[in-house]
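I have a structure I would like to understand better, so I am pasting it below and will then ask my questions one at a time.
Yeah, one chain of the complex is gone here, protein chain that is, but the others are all in their spots.
Entry: subunit A
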Amino acid sequence: MLPGLCRFHGLVSRALVPLAGRQVELKLLGCSANVQRARYATPATERKKFYRDVTISQGEGGLYEINLDRRKLKTPGGKLFTVPNEALAIAVATEWDAQKDTLKFYTMHLTTLCNTALDNPTQRDKDQIISAALKFLETDTVCYRVEEPPGLVELQKNEWDPVLEWIEKRYNVVIGSSYSIMGPQIPEETKDTFRQHLKSYNVWSLIGLEYVISQLKSVVLSLGLIDRHLTVEQAVLLSRLEEEYQIQHWGNVEWAHDYDMYELRARTAAGTLFVYLSSESATVKKKILQD
């Protein structure tokens, strides 16, 4: 899943529409043949910002499209970039608008997720996505406990047990935790219950959910996020519990620990937002005040 996403990060730079962009690309490709003049500061993944305004418009079928100046945004697969609801379109437009001078695709998480959902590069259907997501249950972070040091054991008990209890109660399943290297034994009924529950989400939400699960390395924490039991900061903290424990013991290294933490938060927040916006539908019922 992730390699597919990374591949498409690279392809985005080639499949964007404008002609002027293509000329810049060709020049870069031309001089890579010349070893002496290798360019260090402008790899092929960095493109200049070639537009000024970003707007959204509603196209056919009620789907929203993003316009960069006058040109319509397209996915790396060449399809027109369409989004089912307005809030997501606005968020993606804000991402494109936030770019300055160069386009940094690795910060545009929502765009990447939309591209994956639209192109479906690995051609998976709903069941395959659900199976891939539930496979993480057998190696769920929250279920793997250590036996020493005692501080970490205590921390895991206090932080992870409540989440496990919550999910077991909410979905009426048995998961349990384990001290062995083989991990917990997940009964089939648990997996079936989750499968049933996940079937009720649409494909876009499932893609977002699978992304969150692969970032947090835990199905339990991701479901806690989706059900709004945890905030993103809490979920990321719980996912990195051992790291945080070691940081408290040995000290924090800003360029590694904070860097990783913010990146994980950004990706998880993007995935969660993607799931919320793809699965909710809002209706406004106005009550008439009787005077």
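One rule holds in what follows: a contact is a pair of C-beta atoms (placed from the backbone, for glycine too) under 8 Å apart; a residue touches a chain by one contact, two chains touch by 3 or more; residues count from 1.
Quick note on the criterion: contacts and distances are computed from a predicted model.
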Options "Glycine cleavage system H protein", "Protein FMC1 homolog", "Hydroxyphenylpyruvate reductase" or "Protein ROOT INITIATION DEFECTIVE 3": UniProt name of the undisplayed chain: "Protein FMC1 homolog"
Among A:Ile56, A:Leu155 or A:Ile247, the residue in touch with the chain that has been omitted: A:Ile56
Contact partner of the left-out chain, one of A:Glu86, A:Glu154 or A:Asp192: A:Glu86
Touch residues of subunit A, complete complex, unshown partner: 34, 36-37, 40-41, 55-56, 86-87, 90-91, 93-94, 97-98, 104, 107, 109, 228, 231-233, 254-255, 258-259, 262-263, 265-266, 269-270, 272-273, 276-277, 280, 282, 284, 287
